[in-house]
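Partial complex: the chains shown occupy the same locations as in the complete assembly.
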Amino acid sequence: MSKFIKKVSKTIGLAPGSLVYVGEKELKKPRISIIDYDQENFQEKEVKQVEECFPFKESTTITWINIDGIHDTDIISRIGKHFDVHHLILEDIVNTSQRPKIEESEKYIFIVLKMLYFDEKEDETKAEQVSIILGSNCIISFQEREGDVFNPIRERIRNNKGRIRKSGADYLAYVLLDAIVDNYFIILEKIGEKIEGMEDELVAHPTPENLQTIQNLKRDMIFLRKSVWPLREIISGLQRTDSDLIQDSTAIYMRDLHDHTIQVIDTIESLRDMVSGMLDIYMSSISNKMNEVMKVLTIIATIFIPITFVAGIYGMNFDPSISKLNMPELGWPFGYIFAWGIMIMITIGMVTYFKKKRWL
Amino acid sequence: MSKFIKKVSKTIGLAPGSLVYVGEKELKKPRISIIDYDQENFQEKEVKQVEECFPFKESTTITWINIDGIHDTDIISRIGKHFDVHHLILEDIVNTSQRPKIEESEKYIFIVLKMLYFDEKEDETKAEQVSIILGSNCIISFQEREGDVFNPIRERIRNNKGRIRKSGADYLAYVLLDAIVDNYFIILEKIGEKIEGMEDELVAHPTPENLQTIQNLKRDMIFLRKSVWPLREIISGLQRTDSDLIQDSTAIYMRDLHDHTIQVIDTIESLRDMVSGMLDIYMSSISNKMNEVMKVLTIIATIFIPITFVAGIYGMNFDPSISKLNMPELGWPFGYIFAWGIMIMITIGMVTYFKKKRWL
Amino acid sequence: MSKFIKKVSKTIGLAPGSLVYVGEKELKKPRISIIDYDQENFQEKEVKQVEECFPFKESTTITWINIDGIHDTDIISRIGKHFDVHHLILEDIVNTSQRPKIEESEKYIFIVLKMLYFDEKEDETKAEQVSIILGSNCIISFQEREGDVFNPIRERIRNNKGRIRKSGADYLAYVLLDAIVDNYFIILEKIGEKIEGMEDELVAHPTPENLQTIQNLKRDMIFLRKSVWPLREIISGLQRTDSDLIQDSTAIYMRDLHDHTIQVIDTIESLRDMVSGMLDIYMSSISNKMNEVMKVLTIIATIFIPITFVAGIYGMNFDPSISKLNMPELGWPFGYIFAWGIMIMITIGMVTYFKKKRWL
Amino acid sequence: MSKFIKKVSKTIGLAPGSLVYVGEKELKKPRISIIDYDQENFQEKEVKQVEECFPFKESTTITWINIDGIHDTDIISRIGKHFDVHHLILEDIVNTSQRPKIEESEKYIFIVLKMLYFDEKEDETKAEQVSIILGSNCIISFQEREGDVFNPIRERIRNNKGRIRKSGADYLAYVLLDAIVDNYFIILEKIGEKIEGMEDELVAHPTPENLQTIQNLKRDMIFLRKSVWPLREIISGLQRTDSDLIQDSTAIYMRDLHDHTIQVIDTIESLRDMVSGMLDIYMSSISNKMNEVMKVLTIIATIFIPITFVAGIYGMNFDPSISKLNMPELGWPFGYIFAWGIMIMITIGMVTYFKKKRWL
C-alpha cells in the first residue's frame, strides 16, 4: 500500500514550495557527477561540492549534471538558486510521490517521471523518481539512488558512438528518456514471465498462497499503470511544445519515443487484462478440485451406505425360532452368500451408474 | 446511505434561492473570525455581529472572513446582501448537499467543495462543505463546523512566513484550496492503511463480519469519488479563467494544485480498484476454507465408511452352525485379527490415495 | 420490462406524424387549466373546450396552459394547429415512450422529459411523460395524469411569491423543470433508503426472495438512468441556445438547474454502483450460510462416524470362546468402559482439532 | 457464430470490386418491382428484365425500383452500369456481411443497413441486408428476400396518404429508413418479452438448459448491437450532409429518425444490461437450490448419525455376565426405553438447534 501513498503528512501545513524529502532517508552523501562534451571535447568528473558545477552553466558545450540522492534538500536548493529554477519545481524534485509530469518555462523544461526496477529481495516492482531539467546547453538529472540505466549512455558519450556527441542537449534528454522507457520493457518482460508461470500453476495446483500472489500482482499492475500512463502526456507535451529548447531534428526521435510509450502502455493493459482474469481461474480451479473431492466422497458414500444397510439388516436380532417370517435368510444354508450377492449387486449397479454419468 | 442523499425534501416546492440549511442542526452560534493583513500590517479578531465585518469590504488590505457554522441562514443572508452575492449562491452555501462547483461573476469567484475528515467514533469518512467567495481584496470562507485545517495558514499569516503576506487574495484562496487538497492525502493514507490491514485479514481469517466492512469501504470510495472528482473541473476552471481576480503569478500555483488534485483522483481510483477486488478475495478465501472443511469430512468419511461396513459384516447374525458357508470367518481362530487386517488395509489404501491426490 | 419498451406496434406502418397515444387508455376527459398572469394581474381558470385557450395566444401577459391527460389526440391536434406546432412534435407529445429531448424552432422550444413517481401499490418507480412548449409569452405543458408536483408553483404564482410574477415565460419554464428535477431527489431518497434496508438484510438474513428484489432494483436503476441521462443534454441545450425565447437573466438559473441535474445523475450512478454490488453480497452471504451448514455437518459426521465404527467393532460376532485372539476385549471386566474410553478420546481429539482450526 | 462472420473466404484474393454474393444461395429469380409517382400520377409494375427499369432514369417523376434477391450479381452489375454506380458500391450491395454505412458521391447517396426479423422456427433474431441508393429523382432498394416491411409504404403511395406523394425522393428514403427503424422496436419488444419470461423462470426453476438460452440471448444482443450501432452514424451523416439530394424540409424528419435510432440503441443497451446480469441470477438461483439440498442432507445426517451411534452402542457384544460394568443397561428392565429416550432427546436437541439457526 505504501507504494501508492507515500507519507506526505510531513509536508502538510507547510508553505507551498517548502523542500521536504518524503522518501526513505538515505545515509550516504549525494553523488554529483558532471559530463561536459561537444563533438571534439569530452570531460567527465565527480564533484564534492555542488558549487563546482556552476561554472559549466556558462559554457557552450553540452553539460550533463547528474545527482544521485535527493535527500539532501540543501544541495537541491543551492542548485535551484544558481540555475534559477522555480521553488515549486524544486519541491517536486524532492517530493518522490510526485505524479509524472512536464512543466515548461522560458528557460527550461522540467520533466519528472518514474524509473522502475525489480527488487529481487522483496519480489516486488519498485519505482524511483527521476527528474530532468533541460536547459539550453545543459541537462540536470536527479535520481533517488545510484543506478546503471544511464551507464550505457555515458559509455556512448565517452566513445563518441552514434550521433549523441553531434547533437544538442535536447537529444541527450531524449536519450535519457529512451533509456528509461526501454527499461520498462525489461520490467514488463519479468512480470510477464511471472504471470505466465503463475497461470500454469493456478490451473495445475492452486493453493491458498496463490491468492496473496495474485493480489500482489494486481497491486503491481495498478502501480505500474499509475507510473507509466502520465508518461504519454509528457512525451506528447514534448512533441507539441513550441519551446526553442527542442530542435526540429529531434522531433522524429520524440515521435519514436511516443510510439514506444504507447507500446509500453498497451503491454501494461494486456498484462492487466491477464492478471484481472487470474482470480477467476483460481476460483475455477479451486472449484474443480472441490468437485473432485465431492465426487470421491459421493462415490464412496453411495456405494457403502447401501451395503452397510444390508449388513445392518442381517445384524438385527429377530429370532427365526419365534416365527418363520423372522429373518428366514438366517436359516438358509446360503444366507451369508446371498447377503454378499446383494451387496455385490448394489456395488456393480452403483459403479455402472457412475460410469454412465462419467463420474468414474 | 444518508451520506449520498441528504434530506432535501425540506427545500422542495420553495422558490429557487430560498435559504434552507439541510444539514444537522448545530446548537452553537456560528463563529465569525476576521484576519486582515498586508505586507506590513496584521489584524485578527473574532466578532459577534456579522455587521462588524462590513467595514473591511472597503479596505485595500487583504481580508479573510471565516464563518464556522452555516445553520444560521440569517447571517448568511446578511453577508450576501452586503457583499452583493447572488441569492442562488447563498442557497448553495447553506445547501450542504451541494456538488462541488465553481461559479464566476464579475465581482467574485464562488467555489464550493468538500473537506473530508475521519470520524473515529463511527469509523467512517465524513465530509464537510466549505464555500469560498473570492473577491478582489477579500476572501469569505464558510465551514460547517470549526476545524483545524486552516490553522497552519493562520499561523503562517501571523508569522509572515513564506510569500502569503506579500501576495493577494487569489494566493490566499490557493493556499486554502491547497490545505484542503493536502488534507485529502491524509484521509487517503488512513483509508489505504485500513484497506491494507483488511486485505491481509481477508486472506488469513475471513469472517462474515468482513462483508459489512467491505461494503462500508465501497461506500466510502463511492462517496470520496463523488466528493473529489468535480474538484478537477474547479481547479481547471480557475486555471482557464479570464477573471481579473486571479493574477498571472498565481497560475503556476494553480497548475501545481491541479497536479495534486489529479494525484488525489489517481489514488482514489487505485484504492477503488483494490476495494472492488476485495469481495472476490473474500469469496476465494471463504471458498478455500470450505474446501478444507470438505476435505476433512471426505477423508474421515471415506476412511471410516468402508471399515464400518466391514465391522457391520461381522455383526451379521448368520449362524456358522447351520452351514459352513455361513460366515466361516467367525469360526477361524484368527477371524478377529483377519477383520482388523482388512480394515487396516483399507485405511492404508485410502490414505495412500489421498496422499497421491495431495489432499493430505 | 414493459417499462422499457412500450407497445409501439400500434404506430408501425403509419405515416410519420400520425398521432397515436401509446400509453394506457385513461377513461377521464383531459383536464385543461389556464393560468394567466403578469406582475399585476392574475387569472386562473379551468376550461372544457380547448378552443377557450386560444384567445390567450395574443395576450402580452404570461399564459400557462396545462393539459392533464394526453390520450385525447384530437385535443392535442387542435392545440397544435392553433399554436402552429409541427406535427412531428405533436406525435412526440402523445408517444409516451419518447426519449427526453429538446427541439428548437423559431417560434417555440419543445421539451419532453420524464416525471418520476413512486407507485406504492406495485412498489415500483414509474415515469410519466411531461411535454413543455415554450412560446414567447406562453407555456403549454402536457402531463399524462393529474399530479401535484406543479401545485406549489401555482401557489407561488397566485401569492406572487418570489420573482416568478416579475419574470417571463422562460423563467416559468425553468421553474417547471426545476420542480421536476427536485422531484427526482425525492424518488432517489426513497430508493436510497430501500437499498440501505436491503443491504443490511442481505448481510443478516439472505433469502431467495431477495434475488427478485435485487433484480427489480436493477431494473429500476436502468430505467432511472434512461429517463434522467438525456436531461443533461436538454439543459445544456437550453444553456447554449441562441433562441430569443430564453433571456440572458435566466442563464444563471439554467446553470443552477444544470448543476442539480448533474447531481441527480451522480446520485443515480452511486446508487447503481451499490445495486450492482448487491448480488455479490447476496452470493457471499449465501456462501457464508452454506459454509456454516457444512461445518455443522462435518463436525457431527467426523465425530460420530469414527465412534460409530468403534461401536460397530464390538458388535461383531467373533466368538472369544473359539480363540483367545477373537475379541478378547469382550472378555475383559472393563471392556465396555474401555470401549467408551476410546470413543471419548476420539471425540476429545476431534473437538480439539476443530478448535485449533477455528471451526468451533 | 455464423451470424457474426459470414463466410468471406470466397472473396479473398479477388480484385477489389469483384461482385461475389456471400449469402445463402436463393433459388428463385430476383423480383424487380417499380413504383413511379408524383403528386398526380402513379404507376406500379413488376418487370422481368432489369433493362425495363432504365427508361425511368430520365423521368421527372419519383421512381422507386425495388429488387428482392441479390444473389444474381449479373442484374446488380447491369443496374450499376446503367445508373453509373461505383463498382465498390456494387460489391457492398452483394456482400451481405457488410457493416451498415453511408457513402456519398455527387450523383447519389448509398446507404446499407440491416433489417431485423425474428425467425420463429430457429427461435433466433436474424438480419437481412438492405441497400438503398438515393438519386436525384429515384430510389433503388435492394433486399435479400421478399419482405413486408415496405408494404405499408407502397400502400400509402398508392392511396396518396400523408405527404409522401407531395415530397421528393429524399422523403421516400426517409420513409424507408423509418420503416426499418420502426421494425427494430417490434424485434426489441419480442426480445424484451423473452428476457422477462426468462428472468422469472431463472429465479423460480433454474435448469441447466437455461444456460444455453442465456448464451443465445447474449449472442443476440451482441448481434443486435453490431447491426444497429452504426446506424447512428448513418443518420448523423444524412443530417450533416451538404448534398443537394437531401432537401432542407426533410431535415426535421431526419432529426426525428435520429431520435428514434438513439432510442433503439438505448433500449438495446438496457436489454444488454439485463441479459448480462442473467448468468449471475442463474448462478445465485442454482446456489440457492444447492443450499437447500445441503440443508436437507445436513439435517437428516446430523439427526440420524448420532442416534445410529446410540443404537450401535447397544448392539455391542460385551457380556454383562462377565462384569457388572459391562453394559449394565442391557440388564435394566427399562434399558430399551432408556435407549429410545436418549435417541429422542438427541433428535429434539438437534431440531431445536436447527430451528434456532433458522434452517427449518
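Things to note:
The chains carry the letters A, B, C and D, assigned in the order they are written, with residues numbered from 1 in each.
Here, a contact is a pair of C-beta atoms (placed from the backbone, for glycine too) under 8 Å apart; a residue touches a chain by one contact, two chains touch by 3 or more.
Note that this is a predicted model, so its numbers are computed, not measured.
Note on stoichiometry: the full complex in this file contains 5 copies of its one protein sequence, with 4 placed in the shown coordinates.
One rule holds for everything that comes next: only the chains that are shown with their structure count from here on.
Grouping of the remaining chains in the absence of chain B, by touch: A | C, D. Between the contact lists of chain A and chain B, the overlap is empty. Note on chain A versus chain D: their Cα superposition corresponds to a rotation of 145 degrees, in steps of 5.
Here the spacing of chain C and chain D, counted between their Cα centres, is 26 Å. Centre to centre, using the average C-alpha position, chain B and chain D are separated by 41 Å. Counting partner chains per residue, chain A shows two or more touched chains at residues 315.
The touch graph of the protein chains shown is a line.
Counting only pairs that meet the touch rule, the chains in contact are A-B, B-C, C-D.
In the complex of the two chains, the chain B residues touching chain C come out as 1, 4-5, 7-9, 11-18, 86, 88, 97-99, 101, 103, 205, 208, 211-212, 215, 218-219, 222-223, 226, 279, 282-283, 286-287, 289-290, 292-294, 296-297, 300-301, 304-305, 307-308, 311-312, 314-317, 327, 329-337, 339. Of all residues in chain C, those touching chain B in their complex are 152, 156, 161-164, 174-175, 178-179, 182-183, 185-186, 188-189, 192-193, 195-196, 199, 203, 252-253, 255-256, 259, 262-263, 266-267, 270-271, 273-274, 277, 280-281, 283-285, 287-288, 290-291, 294-295, 297-298, 301-302, 305-306, 308-309, 312-313, 315-319, 322-323, 325-327, 357-359.
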